[in-house]
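The complex appears here without one of its protein chains, the remainder shown in place.
Coming up: subunit A.
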Amino acid sequence: MNKQRCIIVGASHAAGELCASLRKEGWTGSITVVGDEAYLPYNRPPLSKTFLAGEKSIDDLLIRHEQAYVKADIEMKLGCRVEKIDREQKEITLNNDEILSYDKLILTTGARPRTMDMPGADAENVFYLRSIYDADRIRPYIKKGRRAVIIGGGYIGLETAAMLVSTGMQVTLLEREPRILNRVAAPEISQFFTRIHTEEGVELITDVEISQLKGDKQINEVVCSDGRSFEADLVIIGIGVITNSELAEEVGLEINNGIVVNAFAETNDPDILAAGDCTYHFNKHYQRWLRLESIQNAVEQAKVAARTICGTRQEYDQIPWFWSDQYDLKLQIAGLSTGYDNLIVRGDLSEGRKISFFYFKENTLLAVDAVNSPQEFMFGKRALAQSLRLDREKLVDSSISMKAILLQA
């Protein structure tokens, strides 16, 4: 019998995990990873922080070093793209016309930055930040005293602002919504991060619409619709992502805000699976369909996909979690806050750099946002996983330890 062939499309974080998980689960067939970037699967979070700052090298970003893939007999086809999938023949065609056959295909194609549809958005000094390539191109523009304008007050924008201002650049961040982190966090958290960034010297402007990117080859001014304008030597845009789901869509796989997968990471074609940022999947804990931009989802869905392929099926069931590092602040988030109706603030909003927020719907804990408060995060995550009832009156009192609160839950 011929060896079974598994192909992974996208040398992403999910792909890195799949390589290890497939072997651990006993896959003895071939594994080929096709990736359009030139690099082995790498950690993207440091791109906006230590890697952009030049403190970490590409080698430091790699999830696993080359030798690990060689040892596990994994073939890496880097720097090439998949042009099309043939579900009938179970083949994929690469951009160099090479045709590869598969028994199992896993799409870990991730997402790409949402682009700004405006003249000047393709100028030399206007960037998005998603890859090593992006960070390498931004780095030469980082110089003390120069001006950076960041468009978008989400996590990428805020992390990048933090990194740039700490190098001595003058940083302005423009956000269309009335507050930063509008889509993902409570107003109190926006207030907290606004205070921190302002104290650090970032000029934060909300409720503002960009009307023009002025300049020629390089943009030197960002103009807003209310007439204000900001000088710029560097512009970074972070206004969300869209999934790389076109390949799947072209061959009739179900798409809805991403590639639709079931609890076993299977698409509507049982021989094609998907994992990570590109998927739209059901979350059992929150009882709703989600698309998540997170490492945890990439890793856990990859594990589920590997088990499905190896015949040890196990349902995906995770409490989402995220983190964001800005300055000396470590924000750790457990759960999803959507639909909360009351918020407990544990700590002082007006000063200091340690605080946590507990989102509830009636008496049920939905999520925890913890800043420099690892115990609130860790115990909060456990409370979510075990559906524990936390005493809200005790939570407000930060002199009562999380351990004590959890023990009484």
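Here is the rule we go by: contacts are C-beta pairs under 8 Å (C-beta built on N, C-alpha and C of every residue); 3 or more make two chains touch, one makes a residue touch a chain; residues count from 1.
The working rule: contacts and distances are computed from a predicted model.
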Can you pick, from "histidine kinase", "LutB/LldF family L-lactate oxidation iron-sulfur protein", "Bifunctional protein PyrR" or "(2Fe-2S)-binding protein", the UniProt protein name of the chain not displayed? "(2Fe-2S)-binding protein"
I'm checking contacts with the chain that's been left out. Which of A:Tyr39, A:Phe264, A:Phe282 or A:Trp323 qualifies? A:Trp323
Given that one chain is not shown, which residue among A:Pro45, A:Gly79 or A:Gly215 touches it? A:Pro45
Contact with the hidden chain (one of A:Ala53, A:Leu94, A:Met116 or A:Met378): A:Met378
Specify the residue from the set A:Ser131, A:Asn244 or A:Gln332 that touches the hidden chain. A:Gln332
Where the unshown chain meets subunit A, residue by residue: 20, 23-24, 43, 45-46, 63-65, 67-68, 71-72, 295-296, 299, 321, 323, 325, 330, 332, 372-375, 378-379, 382, 385, 402-403
